[in-house]
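The other protein chains are all here in position, but one chain of the complex has been omitted.
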Amino acid sequence: MTATIKSNLPVFVVIMPLFVAFVLPTFARRIRLVEGLVTATTALGFLGAGYLASLILIQNGNPINYSLGGWSAPWGIEIQVSNLSCFFLLMVAGVSLPIALFAADNMTHEVGGPQQTTRFYALYLLLGGALAGMAVTSDLFNVFVLVEVATLSCCGLVSSSNHPWASEAAFNYLILATLGSALILGGIGFLYIITGHLNMEFASHELNRVWQGYPHVVWIAASFLLVGFGVKSALFPLHVWLPDAHSAAPSPASAILSGLAVKGYAICLIKVLYNVFGIALIQDFGIHRILTLLGMIAIIAGSVFALTQDKLKRRLAFSTVAQVGYIFLGLGLANSQSLTGMLFHMASHAVIKSGLFLAAGAIIATTGKNRISEMAGVGRKMPITMAVFTICSVSLVGIPLFSGFVGKWHLLLGSLEAGNRLAQAVIIVGSVLCAAYLFPIIRVAYFEPTPVADCRDPGLPQMIALIMLAAWVIILGVVPGPFLELAKRAAIDLLVMK
Amino acid sequence: MKTLLDSLMVNYPYFAAMILFIIGAFTVLTRSNLFKKLIGINIMESAIFLMFIAAGNIRGGAVPILDKANPKALYINPLPSALMLTGIVVSVSVTAFALALIIKLYQFYGTTDARRIAELKKEVASR
Partner (left out) sequence: MRDFILKRVAALLLPFIQMYGLYVILHGHVSPGGSFAGGIVVGLAFIAFTTIYGLERGRAKVPEKVTTLVESYGTLWYGMMGMVGVFKGAPFLANKMAGIDLGELGALSSGGLIGLIGLGVGIRVASTMITLFFTMMEEEP
């Protein structure tokens, strides 16, 4: 029994949330059962991801290959658990568990009755399953299908809010995201036309053998994929849907959208660029320069936009645009240090931004105020929530001993190695701007005189969720050991030509 | 010039796909009517499907169903068609979801024009 579970674990971590999601609507009458099932599924996913990660660390990063239906690679669909997959799986499971806990018994004011809440949970699990699938898949068409599943559930999560503008935000998101997925499908189509393979490894071999014959097609494929995934992961000029969608969504949904969904598409882009095109082709075509430039623009522009927002959730949403810039910057610098930093920053930002959005959600839910200028004195009334918010902010700025520092430090080392002075300057200026848009919130919350308002910390499951996220931030900052090791190995894997 | 025209004659499905894609993308980005945006998305996706299926076609190939009398016949590649069936399913669900959102937007704002909705939203926000 245990042997069966062990050998099939790579596929179980993906299908378990998907199938539980589909069964949930039949239990809509018993909302407690639904919440229990969701929490149990995410917890089991966390255990599975942890086990896979330990397995990969023990066997020195040799990937586990799993052929669906017993059909091996070029014919069948292959699932590959590599260092990168384990890293992303751990990240997905580690963040989605606290978010599920936070959502428990806390959705009525933002979503509605048990029927709507059940649908919210179903979409939540679908998104979790799709993200886990993105981590382990090694088939190009599966990438498209999973991206679509994730996109539709993201739009559903946004529109599940009873905020009056949610439908409009969801519609804009849906239209732009579908434009993006059409481009992604087109890019995959061009790759399939010139290589004749959908499996990433085989497509990569074939592409590196024949690309000289079709340089224009490779260019078009790369640009389609870059723009498609860029729209979905909110790369700066293509981010227009993000602030509306992420601020209109219910708080747990904002947390998972900003924390994980955006990174899921980035992971897909990383897989397609580094595992299919390969580092040699990226450098031949100069794709890394485009990525670096776009990343730098995103960091500065996102931070500046965030400074001008007065609504708390909108400021956090623009901060996500800036942090996505770091991911693309790290991708573009294309050396092992910068890739390590990029992956680690991705994980720490997932944890931090989920914590920030959940804390913001708790504050907005109890005080009923969503503007930063109205939050005077919240810190004294809701000590634990605000403490978590402070820890996450400090970490995002990149103070040592918090998780944000490790990622940014490696990114800096990477830019030193690449000899890119502009990138170093941008990373540091980005941190300063980050402090400039996050610290005023803390100042207002703690040091402004307290107005007469009745608000206090949220219930027990919400507190556990917030404290769990804060603990992740500190653990990742103080003892990054095994996690950093996984990121390093994943970065080296990406740079090795197969 | 002659070779370009020749390749166009041979590869006309790709040319058609390109034109359809541009029409679709143009419609999505420039029209403010929500329904027209949705139709643009559908045209764009059809263009991609056409490109994929044209890639799987082999001139003179038979339908890829095993014919016991002639098992070595030349078949067209069935994989792109099968993949595009998945793509069509996805596109149907996107369309259904978008239509549902349009109904909701119409109930709330009383219009299906994106520009008008943005104006109404600004009015509400300023009040």
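Some observations on this one:
We call the chains A and B, going by the order they appear; numbering starts again at 1 in every chain.
By our rule, contacts are C-beta pairs under 8 Å (C-beta built on N, C-alpha and C of every residue); 3 or more make two chains touch, one makes a residue touch a chain.
All of these numbers come straight from a predicted model, not from anything done at the bench.
Considering the full assembly, B:Val89 is the residue among B:Leu29, B:Ala62, B:Val89 or B:Val124 that touches the omitted chain. Although one chain is not drawn, its touching partners on chain B can still be listed: residues 63, 65-66, 68, 85, 89, 96, 99-100, 103-104, 106-107.
Think of the hidden chain as still there; on chain A it touches residues 4, 8, 11, 15, 18-19, 22-26, 66-70.
As a convention for this text, only the chains that are shown with their structure count from here on.
Between chain A and chain B the centroid-to-centroid distance comes to 28 Å (mean Cα coordinates, whole Å). Contact residues on chain B toward chain A in their complex (touch as defined above): 21, 24-25, 28, 34, 37-38, 41, 44-45, 48, 51-52, 55, 79-80, 83, 86-87, 90, 93-94, 97-98, 101-102, 104-105, 108, 117, 121, 124.
The part of chain A that touches chain B in the complex is made up of residues 141, 144-145, 148, 152, 155-156, 159, 164-165, 167-168, 170-171, 174-175, 178-179, 181-182, 185-186, 189, 192-193, 198.
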